[in-house]
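Structure in structure tokens, see below.
Apart from one protein chain that is not included, each protein chain of the complex appears where it belongs.
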Amino acid sequence: MNFVNNHILSVSQFDLPAINQVFSVADRMVPYVNRQRVTRVLEGCILGNMFFEPSTRTRVSFGCAFNLLGGEVRETTEVRASAIVKGESFYDTARVLSGYSDVIVMRHKIEGSVEEFASASRVPVLNGGDGANEHPSQALLDLYTIRKEMAGQGKGIDNLRIALIGDLRYGRAVHSLCKLLTLYSNVHFTLISPPELSLGDEYISAMRGAGHKVVESMDLYAGISHADILYVTRTQEERFPTREEADLYRGLFRLNQSIYTEYCEPNTVIMHPLPRDSRDDANELDSDLNENPNLAIFRQTDNGVLIRMALFALILNVENQIEDTARDVNWHTRRSSESGGTP
Amino acid sequence: MNFVNNHILSVSQFDLPAINQVFSVADRMVPYVNRQRVTRVLEGCILGNMFFEPSTRTRVSFGCAFNLLGGEVRETTEVRASAIVKGESFYDTARVLSGYSDVIVMRHKIEGSVEEFASASRVPVLNGGDGANEHPSQALLDLYTIRKEMAGQGKGIDNLRIALIGDLRYGRAVHSLCKLLTLYSNVHFTLISPPELSLGDEYISAMRGAGHKVVESMDLYAGISHADILYVTRTQEERFPTREEADLYRGLFRLNQSIYTEYCEPNTVIMHPLPRDSRDDANELDSDLNENPNLAIFRQTDNGVLIRMALFALILNVENQIEDTARDVNWHTRRSSESGGTP
Partner (left out) sequence: MNFVNNHILSVSQFDLPAINQVFSVADRMVPYVNRQRVTRVLEGCILGNMFFEPSTRTRVSFGCAFNLLGGEVRETTEVRASAIVKGESFYDTARVLSGYSDVIVMRHKIEGSVEEFASASRVPVLNGGDGANEHPSQALLDLYTIRKEMAGQGKGIDNLRIALIGDLRYGRAVHSLCKLLTLYSNVHFTLISPPELSLGDEYISAMRGAGHKVVESMDLYAGISHADILYVTRTQEERFPTREEADLYRGLFRLNQSIYTEYCEPNTVIMHPLPRDSRDDANELDSDLNENPNLAIFRQTDNGVLIRMALFALILNVENQIEDTARDVNWHTRRSSESGGTP
């Protein structure tokens, strides 16, 4: 896979060498995210951070990653106010906006919209999420987190035992992660969801076809008992036909510290694509897990910045120039000693 | 006309020498917009990009232009949330915000609001559109596009034959362009609109008074048959008293490739202030024109960045320092070979 000047629209574009290339560049971004070093490699370069569906977290993460490379960010969060509501096609929007920046991140709730946009764009486009379809940087940061967490235990991704829990039907993060994990060897998937929210057959067939073991279950306690990774999800209520239907499933599987202690192996890592729903009737990951050192959910979002920096660097072909313009940070930086800090 | 430290509120401020000065500076911005060179001339300078009426395209274009000069952008898109709804006057808003930046772009839906704002501002203000009144940078980029497109055919703006099509009553882009074209010699205007959306008499009188030929028509095919430029517009439904009234006129004049081939001269250039309405009941410019090399609508928006860079450079008096801090781009830049790229 050649990254330079290419769109990143789907995890399906990635094979193992491409993934390893992204992860290798991401590793080299650590001193910049940890605020030991500053680089200006993209000084003068402009990101068009075009979010036509709201997402504070993802939008700020992409913007931050670009700033950390020294670039500038122009953005939009105007969902209802854009020219699209005046009847403008994605083709036109893309042709216009691609004249304003060097690379674009786009999010829109319509599935396939980002691909349509990219086909008309004159600069590379990174899919920041198109409805229930794709969100490739999320899948890459999840996989990168798994690799890092497992490496800390002397393991790899091959032979991984992962339990996926919750809304496996509407959660695009789950879909994309399953696709990427399928590229590895001998992964053991335990899928824990109500039947109505189970993972689509096409995913399961692909996983089994590639030689992985897939077990479906509604038994949370059995399912989490022999896992390296628990990947917990929120009920994606905004993707359900009605709010009432979503309410039926919220809070069905809940994890807290006492369940963890009783059923999980000591080093089982807990992940979540976030946001976690902490309201009483949901609370899929109780706050009493916050001091659990295996709770990796904030390491995931920290890793997201590394992954997004790597993708930008590869697309713009500056991954070998990062250090040329770098210097030490001259301001007082974040409390690196705090729990939960960048690992 | 002296640009340094002055507001740009109306096309009426511009005479031919001023226009030529803007265009000359805009020409020199091409290497920066084409991403061959990077300049840092405005490093540390701050644009206040104050959009109290939504406009993704115009807002991002101004912000991008400022970033391309090396400056920083602070902005607002908060239409309902600003202090103006708490009873703050434009005078106060301007006095406060002009303490936060070196230059301001302001858009607001109330006609005359930007002028009122500018009168209290302590920094130069550029009108980014005040209702149906003025949007001078749009008129300048349209005129600049006409000049460039005509130059490609060995012609100038004098003796231009231009057909203006659609909603000529509410389209401020049309009004301002007519004012600017009036400064040239012997322009032949063909105005194609339903009587209810015809161009105001004051514009027609001014055009005729300056010796230009003006023909009004409802016959699209005859009107476009001897034109250098077709300037097509969208029905400005947001300016109509009611949506129903706007609906009466949408889709009245439609141009597509077969009509173009049958009625237009081979080199007739198609322009549009964008967004074009691509919904079935409007579709004033069919998408089958997208491959027509004379469709200049995306060259217009690209030119907008050049014009806005030029205006900023002139207002801040840095137009002769651009190259002092410039260097070659070090990242992989956009596909310059693609159709529709910056010419």
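Labels for the chains are A and B, by order of writing; each one numbers its residues from 1.
Basically, a residue touches a chain if its C-beta (ideal position, glycine included) is under 8 Å from a C-beta of that chain, and two chains touch if they have at least 3 such contacts.
Just so we're clear, the structure is a prediction, and the values are computed from it rather than from any experiment.
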Chain not shown: contacting residue from B:S10, B:T56 or B:S98: B:S98
Of B:L9, B:C45, B:I165 or B:L220, the one touching the omitted chain in the full complex: B:C45
Residue numbers in chain B that touch the chain omitted from display: 4-5, 41-46, 48, 72, 74, 76-78, 81-83, 86-89, 91-92, 95-102, 122-123, 315-318, 321
Absent-chain interface as seen on chain A, which is shown: 33, 35, 38-40, 54-57, 59-61, 63-64, 67-68, 70, 73, 77, 79, 234, 237, 274-279, 282, 287, 290, 297-298, 301-302, 305, 329-335, 338, 340-342
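Quick note on the criterion: only the chains that are shown with their structure count from here on.
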Geometric centre distance via CA averages, chain B-chain A, whole Å: 39
